[in-house]
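Could you have a look at this structure, given as structure tokens, before my questions?
The full complex has more chains than appear here; those shown keep their coordinates.
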Amino acid sequence: MHADRLKTLLQQLMAGKISEDEVISLLSAHTLEQLPYATIDHHRELRQGFPEVILCEGKTPAQVAGISERITKRSGVLLATRATARHYAAVRRKVRKALYNPLARTITANEPRKPTPGRGTVLVVTAGTSDIPVAEEALVTARVMGNPVDHIYDAGVAGIHRILSQSEKLRRASVIIVVAGMEGALASVVGGLVRVPVIAVPTSVGYGASFKGISALLGMLNSCAAGVTVVNIDNGFGAGFAASRINGEHGTGNG
Amino acid sequence: MHADRLKTLLQQLMAGKISEDEVISLLSAHTLEQLPYATIDHHRELRQGFPEVILCEGKTPAQVAGISERITKRSGVLLATRATARHYAAVRRKVRKALYNPLARTITANEPRKPTPGRGTVLVVTAGTSDIPVAEEALVTARVMGNPVDHIYDAGVAGIHRILSQSEKLRRASVIIVVAGMEGALASVVGGLVRVPVIAVPTSVGYGASFKGISALLGMLNSCAAGVTVVNIDNGFGAGFAASRINGEHGTGNG
Amino acid sequence: MHADRLKTLLQQLMAGKISEDEVISLLSAHTLEQLPYATIDHHRELRQGFPEVILCEGKTPAQVAGISERITKRSGVLLATRATARHYAAVRRKVRKALYNPLARTITANEPRKPTPGRGTVLVVTAGTSDIPVAEEALVTARVMGNPVDHIYDAGVAGIHRILSQSEKLRRASVIIVVAGMEGALASVVGGLVRVPVIAVPTSVGYGASFKGISALLGMLNSCAAGVTVVNIDNGFGAGFAASRINGEHGTGNG
Amino acid sequence: MHADRLKTLLQQLMAGKISEDEVISLLSAHTLEQLPYATIDHHRELRQGFPEVILCEGKTPAQVAGISERITKRSGVLLATRATARHYAAVRRKVRKALYNPLARTITANEPRKPTPGRGTVLVVTAGTSDIPVAEEALVTARVMGNPVDHIYDAGVAGIHRILSQSEKLRRASVIIVVAGMEGALASVVGGLVRVPVIAVPTSVGYGASFKGISALLGMLNSCAAGVTVVNIDNGFGAGFAASRINGEHGTGNG
């Protein structure tokens, strides 16, 4: 908001011509961009350190492309999740350099070349092979947001030696994301082995009474290992995002 | 059924005076004892190797005492579960030698002095201290039914070394009962370590989204370790009973 | 692990150059084989008497084929469950002798020619015709693991004489697997007729309030017949595996 | 409604002074009695063959007494269910001859001395001893409504011979009410043995995953025996009432 406009506004306020609420509303609004189907919050990058991320599910390819175009124009980095090939095709017509990762189902653009200096590694661990797509979503998210990443795949507790043998990687991580379906027990075991934050991602892998991830979700929420926090079923993005917040903001507060 | 009665019955059948169904009904009935509030199945001991067990919950002390009296008269061994002190007081008036275990909440009488020869050990493992009452119910059940028993308590996966350090006991067992609340992950870990049958008992220990044992139950049903079977929440008795069946019947069939 | 490597390792431990935890990690790891998408636990055959079994659901045909190849190279017997024809096609290119059972949806290789001597029969019973695919998965699993198998199909309790008339087969079994959908009542009836272990498998057969197997699952968990244990909905494999553990390990412990 | 009032009313209708809806409303209202806390429907006896029944749960003793007084004044028979001793004490002050059955938790008055001629027997069967209170509520309800009643208690399917041995009683009944908790399997077995209507009442008996009767309810709704209908958990009254409707109305329609 230009200083002139602000000045006028405040004079009106003090003259009683507009209310305090209207000032709030006007101050808030000037970083929003209005499309017919979306209200893009360009202020988010300032407030949260990363621009809006697009959840493609439930949006048409045209809508995703439209929002992508605006975000890449105003901010540097684009991340769209749950993207189908059709979403990607539409985005590419607007954002030529956009890349598609079909395993993680992400569209990205302007990813930073290197991790932000000084950050520790975000380690993504899965219980099984089927959990890998969700793990990849977490991994891409963390990487796009400037974090060094590493992974251990298929180390579920039915063969406990598989995770015990990876103590080196566990020790080096500064945040660990555990991705598991079925009973989700791996989160508790990892949570008990390390001292860094552990984010658990239940997956919809399993059948019968796994209830599309509810069993794993409940297992993780009830983890007997303290310090494990949980995100939504299959929400690799959320885990990667939270890991990046944890990784990047230590000691310095929110400023 | 006396031979005379049987003879008459069959003559009536062949003469068409009674139907085949009625023969079945009469043959079936003669080992049942009818109380006003219970139909005691004395045939069960022959059929299943152990007399009826009384679930005290939902029964009055007088009813439990009445059934106990009949069972101890006809069979040797009495086992009543979920018994309160009031149930026990009533039983003792009818069955002088009955014993009460307040931790396991069991009433027993005529327990065998020694395990049945040739049986392996039933090992009961708990994840935490709070799971011990359910574990004790399982332990008493298995012991009353003639099995050597042993236990490992408070060996949950948040400190994975606690169970790994017990490989000796795990190796010696012929059936293992894992009792755990919260996320129930211990069942998967034990299931992956041993080659003997593992019976998982979810407990109602935990809070919030443990949902009085549902989380542990779902975790155990979805165990990534094959060969783990599950009984109802807090059902120590069922686990002990199943363990005894597994332990005692091998190789010789159901005859 | 070669003795030389082990020697070095232990010298380092005693010299304080590496920690005890690192020794554990290194000792654990040397029987694991790492693929990009899987950590194969070749130690499992030693520990549990049977190599890893592959759950095909959620894995690509290429992944299943890759793991199958490794398992058949290192161990004798291959079992993959929930396999589609496409999974099978991929496996066959790597493991020529692999066989596909479309009803049970299993891929097998190197199945033993005869049951392991001395084992009793694993009997699989279904309540209805629609439960047969799950029953077949259980049956194949038990057979591949070296057990003699038999079955009774379509003997649900709406016509109670159907199961009562099979007392001969019930008597001969050393473990019984009951597969039922809808209300799952057959498990309770069979559990009350026999003295051997009974494993109940709820199936997703039914409609409306059967809730894809939840009703049968709850019915079985609440069975009024003691000694019935339960596996996950439609988990024929788990039941067959548990039956084999029960059948094979009696009296001799876990050694 | 007196003829004069009716006449006036209809003249007004035809004169267009009141609407058709108002006529309906006025015709409907004249058999209702208004208390401050209840609208007693005295028309119900005509319409349905039995006066209003009072569910005491959630009503104060004073309210139950007040409604009881009105019902006994206008109709013959009083039935109040889920009554506590305090409800009964209040009712007795208004209705001297009222009787209390503490097991069934019912208050009754003016019960017919004999069953209505020509009706068959309503048979109430329970799976266990703990189901008896609910069964008694059903039994009292059916009896108060003029039906001959009989019962079989504690005949659950874990000892299938217990119900098979009762073929005589099953054969004589014209409607059967099956009361069972836990997995509720008895309803399916009885449903498969008889040709008369079977009403299943799930009870809240059981623990853990019985979920206060939900498991039994689901089991009964999914019964593999056709022709079984279900009422709410612990709803002995509803079952007795439905049984009486079935028993009393055959062949003659609703007139």
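The first chain written gets the first letter, and so on, giving A, B, C and D; residue counts start at 1 in each chain.
Following the convention adopted for this analysis, contacts are C-beta pairs under 8 Å (C-beta built on N, C-alpha and C of every residue); 3 or more make two chains touch, one makes a residue touch a chain.
It should be emphasised that the depicted structure is a prediction, and the values quoted were computed from it without experimental measurement.
Student: Beyond the 4 copies placed here, what is the full number of copies in the complex?
Tutor: Result for the total copy count in the complex: 8.
As a working rule, only the chains that are shown with their structure count from here on.
Student: Comparing centres built from CA atoms, which chain ends up most distant from subunit D?
Tutor: Max centre-to-centre separation from subunit D belongs to A.
Student: Decide which interface, A-C or A-B, involves more C-beta pairs in contact, and give its chain pair.
Tutor: A-B
Student: State, to the nearest whole Å, the distance from the C-alpha centre of subunit B to the C-alpha centre of subunit C.
Tutor: Comparing mean C-alpha positions, subunit C is 25 Å from subunit B.
Student: List the centre-to-centre spacing of subunit A and subunit C in whole Å, with centres computed as mean CA coordinates.
Tutor: Their C-alpha centroids are separated by 37 Å.
Student: Counting only residues that touch at least two other chains, what does the list for subunit A look like?
Tutor: In subunit A, 128, 158-159, 164, 208-210 touch at least two other chains.
Student: Examine which chains touch each other and state the graph shape they make (line, ring, star, complete, other).
Tutor: Contact pattern: none of line, ring, star or complete.
Student: Of all possible chain pairs, which ones touch?
Tutor: Result for touching pairs of chains: A-B, A-C, B-C, B-D, C-D.
Student: Across the complex, what residues on subunit B touch subunit A?
Tutor: 127-128, 156-160, 164, 182-185, 188-189, 191-193, 206, 208-211, 214-216, 218-226
Student: Give every residue of subunit B touching subunit C within the complex, in rising order.
Tutor: Answer in residue numbers: 44, 47-49, 53, 118-121, 170-174, 192-199, 217, 221-222, 226-233, 237-239, 241-242, 244-247, 249-255.
Student: Could you pull out which subunit D residues touch subunit B in their complex?
Tutor: For this pair, the touching residues of subunit D are 128-130, 132, 152-155, 158-159, 161-162, 164-168, 205, 207-210.
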